[in-house]
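This structure is in structure tokens; I'll ask about it shortly.
This part shows chain A:
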Amino acid sequence: MAAMEKVSTPRSGAHTVIGSSIVIDGEISGDEDLVIQGTVKGKIDLKESLYVESSGVIEADIETANVEVSGQVTGNIAASDKVELKADCKVVGDIRAPRILIADGATFKGNVDMDVKGGK
Partner candidate 1 sequence: MAATSGIIGRGTVVRGNLSGSGDVVVEGRLEGTVALEDRLTVESGGKVVADVQLENLIVHGEMGGDVVAAERVVISSTAKVVGDIKAPRVVIEDGARFSGSIEMDVKLPEGI
Partner candidate 2 sequence: MATVDGTTIIGESILISGSLNGDEDLTVRGRVEGTLTLTRTLVVEPTGTVKAEVQVKNCVIAGVVVGNVTASESVEITKEGRMVGDISSPRVIIVDGASFRGRIDMGEVDVERAERGSRPALSRPATPRPALRPAAKAAEPRKAEEKAPAKPAVPPAPVAMGAVKRKVIVKRK
């Protein structure tokens, strides 16, 4: 594992990165990938992928196409495509997605619902 933070390459379009010293208290919405290294409280509504890096702390309900969590999420996650919980992440909340991956070492507490018809 490299010394620097593991960054998953966003797939689509422009990159939005919320750096580690940033604290957002409110709502985030958008049509592109979002990488969070800081803290977000409130609500996240994306049409693309959300990457919560290891320094990321989210206290929000998340609605998106894809989520990859390496940091902390407290809130419900609804994804139309996939949710991936990587090692060392910590997620508390319900997850609803057609595909869910939970890596060895991830911490998760909540309900899982893989029965999503039609998605977002």
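Miscellaneous remarks
Definition applied: contacts are C-beta pairs under 8 Å (C-beta built on N, C-alpha and C of every residue); 3 or more make two chains touch, one makes a residue touch a chain; residues count from 1.
Selection criteria: all candidates are chains of the complex that A comes from, given by their letters.
Everything quoted here is computed from the prediction, not taken from an experiment.
Chain A shares a touch in this complex with candidate 2, selected from 1 or 2. Those residues of chain A whose C-beta lies close enough to touch candidate 2 in the complex are 5, 7, 9-10, 13-32, 34-35, 37-38, 42.
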